[in-house]
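What follows is a short report on a single structure.
Part of the complex only, each chain left as placed.
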């Protein structure tokens, strides 16, 4: 089953690239709905809230439909697993600066009945509790919606 | 502490983009050593072996120095956590098609004593055991070397 639109790749690029660098992908990005945001803390509850708020404010998921929030929520969790590399539980031990996220909603598959899917990507730097020390991290989660 | 070279971002792009799409980043890529490869199975032991072999064949790590293999090995494991989204243990339940990886070695920090670091990125599609069904996945691991 070929994917006509790689929503995961677009999410990664939207989270990672500067506006200039993203330019060559603008045509591809017109095939999907997407938004970009920032999470300024490593408190997982606040990150999830930041992504959910951005998704609702930008019309990427419906305000009042639980199944859309549920789909987004699990995509966020999967993406955070990549950010935390298997140690979601130690999130509160981490410190972050400049974690950026993107949310992409689209129809990746040719078959009409596969419907819409959602991708959440994070990219930024993550550090030990001591300030000034960090390296890059990223994550990607994909779910049906 | 500012990073002069984002080895993680370069690794992500090298694993994700086509040669044409990677073109605008060629100048940045000249600041680092890197290589690209493919892993055709979801058997974690084989993926690790494929990355290690590529790293040694392309001179990204020294053949006979354990500390370099140790650094690479943990970067691979961290990257695979993103690919498997916290379920490394269920790797054998998955099926993969077209997982691509990149290895980037460089000096991300201005300070000389921070020395060299290594980044490993994966991008591709991953599926449930039933053939023909998959979605995108990615991972990134970074370590000092």
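Labels A and B are assigned to the chains in the order they are written; within every chain, residues are numbered from 1.
The working rule: contacts are C-beta pairs under 8 Å (C-beta built on N, C-alpha and C of every residue); 3 or more make two chains touch, one makes a residue touch a chain.
Since the structure is predicted, the reported quantities are computational estimates derived from the model, not experimental observations.
**Student:** Could you tell me how many identical protein chains the full complex contains, when just 2 are shown?
**Tutor:** 6
Note that in this section only the chains that are shown with their structure count from here on.
**Student:** Once you find the CA centre of chain A and the CA centre of chain B, what distance in Å lies between them?
**Tutor:** Once rounded, the distance between the two centres reads 20 Å.
**Student:** If we count contacts the way the header does, which residues on chain B are in touch with chain A in the complex?
**Tutor:** Its residues touching chain A are 1, 3, 6-9, 12-13, 16, 21, 24-25, 78-79, 81-83, 85-86, 88, 108, 117, 119, 123, 125, 132-142.
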